[in-house]
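What follows is a structure written as structure tokens; I'll ask about it next.
Removed from the display is one protein chain of the complex; every other protein chain stays in position.
Take a look at chain A:
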Amino acid sequence: MKQVTDERTRMQFSIRRPKLPSSETHPEESLYRRLDVSAWLNHLNELGQVEEEYRLRQAIFFGGIDVSIRGEVWPFLLCYYSHESTSEEREALRVQKRKEYEDIQQKRLSMTPEEHRAFWRTVQSTVDKDVVRTDRSNQFFRGKDNPNVESMRRILLNYAVYNPAIGYSQGMSDLVAPILAEVLDESDTFWCFVGLMQNTIFVSSPRDEDMERQLLYLRELLRLTQQRFHQHLVSLGEDGLQMLFCHRWLLLCFKREFPEAEALRIWEACWAHYQLAALCPVLGAGVCPEPWSSPCSLCLSFPPNFP
């Protein structure tokens, strides 16, 4: 028997092909530049309304949004602002929504001691632990007693009051943190987050059925595109097709699988709701746990027979 004393193994998945050959990308892939300030302003008329929503979504889907205007544009993608709204209407909305947000917070702060105990147990104790370990590598949330961490905490607690059926599930802090870091304003971020929780297909919900549906899609995709790997999962018995190794990909929309800049680019493309099917991840062959020394590969790309 070979000597394998104290061998340490860490399961590692990595992206094998960060750049795809042009034959595998969408034919329109290279036609769009990143949406920058001037391009963004071109999408707006003199009242500040988005002229052609479809064109904007298309531009964002292919080109992404320049970091400098994410805070401006994300609220549209997250259904906080409607595309028909004028600049003036949006300012009025923000004022009204800020008042609403304050009312929600007030409701939270005026719980009876008994209500508060229950809230602490089911929501607050976990939120308190999670906000200080969310996006710590981002300068925006770094350090002790960071006021931005406190904002994130209030948003999550207030959300649990606003939507007690969902309350707080681990993972929500990962979703709200990047929005806060771009949108900056606490009330605006809260309402963007409300939109995110309602509208995006990737987002976590505490009910089994949503996750089950996502897994069903993924299994079906695997069956169609990666038969060998699908067979392998089937051969593992009941637990193989649960695909525990990819639950986090679905829940956080690949946030922890990619460097932040790329993950947010994926988020934007999803939020653009343009040709959604195109974003279905196609898994490369050979996704299997391997020793650290030979990282195994996950290739995330568009389907070769792209519509």
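The definition used in the following text is that contacts are C-beta pairs under 8 Å (C-beta built on N, C-alpha and C of every residue); 3 or more make two chains touch, one makes a residue touch a chain; residues count from 1.
To be clear about the criterion, contacts and distances are computed from a predicted model.
J.: Looking only at the UniProt record of the hidden chain, which name from "Vacuolar ATP synthase subunit D", "Ras-related protein Rab-4", "Aminomethyltransferase" or "Proteasome subunit alpha type" is the right one?
T.: The record for the missing subunit names the protein "Ras-related protein Rab-4".
J.: Which of A:E46, A:E114 or A:D239 touches the chain that is not shown?
T.: Candidates A:E46, A:E114 or A:D239; residue touching the omitted chain: A:D239.
J.: Would you indicate which residue among A:Q170, A:Q198 or A:Q231 is in contact with the undisplayed chain?
T.: Of the candidates A:Q170, A:Q198 or A:Q231, A:Q170 is in touch with the missing chain.
J.: Identify the residues of chain A touching the omitted chain, counting contacts across the whole complex.
T.: Residues of chain A in contact with the hidden chain: 1-2, 4-11, 121, 125-126, 129-130, 133-134, 136-137, 169-171, 173-174, 206, 208, 211-212, 215, 238-239, 242, 244-248, 251-252, 256, 289, 291.
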